[in-house]
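Shown below is the structure under consideration.
So, subunit A:
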Amino acid sequence: MSSTPSSDSRDTPSVPALSVRELRVEFPTRHGTLVALDDVSFDIAPGEILGVVGESGAGKSMTGNAVIQLLEPPGRIAGGEVHLGSQRIDDLDEDAFVPLRGRHIGMIFQDPLTSLNPLFSVGEQLIETIRAHLPMNHKQARGRALELLREVGIPAPENRLDAYPHQFSGGMRQRVVIALALAAEPELVIADEPTTALDVSVQAQILALLKRLCAERGTAVMLVTHDMGVIAETADRVAVMYAGRLIEIGPVEAVIREPQHPYTRGLMASIPGIETSRERLYQIEGAMPRLAAIPSGCAFNPRCPHATERCRRERPDLLPAGTSRAACWLHDPIDPVIPVSEEVAADGH
Partner candidate 1 sequence: MLAFLIQRVFQAIFVMLVVALIAFSLFHYVGDPVLNMVGQEATEADRAELRTRLGLDQPIAIQFFQFIANAAQFEFGISYRSARPVTDLIVERLPATLELAIISAIFAVVMGIVLGIYTALNRGNWLSNFIMTASLIGVSLPTFLIGVLLIYVFAVELGWLPAFGRGETVRLGDWWTTGLLTTSGLRSLILPAITLGLFQLTLIMRLVRAEMLEVLRADYIKFARARGLSKRVVNLRHALKNTLIPVITIIGLQLGTIIAFAIITETVFQWPGVGALFITAVRFVDIPVMAAYLMMIALVFVVINLIVDLLYYAVDPRLRVQGGAK
Partner candidate 2 sequence: MNDTRHTTTPPPRPGKLQRFLASDIVYSWKHQPVVILATLVTLVMFLGALFAPWIAPQNPFDPRQLDLIDAFAPPLTTSDFTGNFYLLGSDSQGRDVFSAILYGSRISLLVGFAAVLFALVLGTALGLMAGFRGGWRDALIMRIADVQLTFPSILMALLIFGVVRGFLPRSMHAEVAIIVLIVAIGLSDWVQYARAVRGATLVEKGKEYVQAARVIGLPARNILFQHILPNVMRPVLVIGTIGLALAIIAEATLSFLGVGMPATQPSLGTLIRVGQDYMFSGEWWILLFPGLALLMLALSVNLLGDWLRDVLNPKLR
């Protein structure tokens, strides 16, 4: 498989490692159906790292859980398609999906303290995972486990294999979690806030490790985080989510330097120290709507300085904007909305 990372998957000739099309996730509740993900589409090429950012509740973790089909009940995929390589996977039932997890899609969770079962040694958990996917006997699997621990940078792995999770520090535990996720060499890894729970000093090490291992194996990575710093450092492309929708996607450089969606602009302006230093951080007025009360048209329209009647009525698709694509009528090639007060909105651009 080709592992040349491409800057934008639209031009990638090979089959993407993951392709998500018009994905829709619903939560039926007593008070009606909540739409948690609405019309989300993106690709990740083999060896590519796609960062997914957004506020909490924007649907970034939900996207990862939907891809690996670990949605909390009663959540369910209500529409769209998910393809892993050339195989469609969103319509598989639980029994058919189990062999995919770990073998073809790995997952890393936020908190290494709670991701590992405290009652089983690290070795037991590695060996059971390896043997679930690869035709190995116990001894071979043990050898492979040692190799994996060495690869993720655990010193003296032969002494640590029989240790229990509580005997490892947070950073070391997350290394073990990465080893577990990569144990069967999956083509795609979903990393859900992999460094959020770690000390700042350890974060960079873990990210570098993840990046190196995935590059070596040509593994595609979906990196879910709310931390733009992590994205800037690690990802090739970035997808921005808002209220269950994908509102902007493009190369990391482009999205950070020239954000195209008014929400992304606000988001970038509110991050300290990426571009310029300013005395007071920018704040976007208002708050992201609850899932039960998403406004019609563009979900961002009540907070958007450029909002027009059309924004309130009609939902924009992802439209080409610079080297990115953004879901905003500002970029409508036929009838663009005229930005009303660019300086106020982007403050400092």
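With respect to how the candidates were assembled, all candidates are chains of the complex that A comes from, given by their letters.
Heads up, the rule we're going with is that a contact is a pair of C-beta atoms (placed from the backbone, for glycine too) under 8 Å apart; a residue touches a chain by one contact, two chains touch by 3 or more; residues count from 1.
Remember, it's a predicted structure, so these values are computed and weren't measured experimentally.
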item	value
Pick from 1 or 2, the complex member that touches subunit A	1
Sites on subunit A touched by candidate 1 in the complex	68, 70, 94, 98-103, 106-107, 109, 111, 114-121, 125, 128-129, 132-133, 160, 163-164, 166-169, 172, 177, 180-181, 183-184
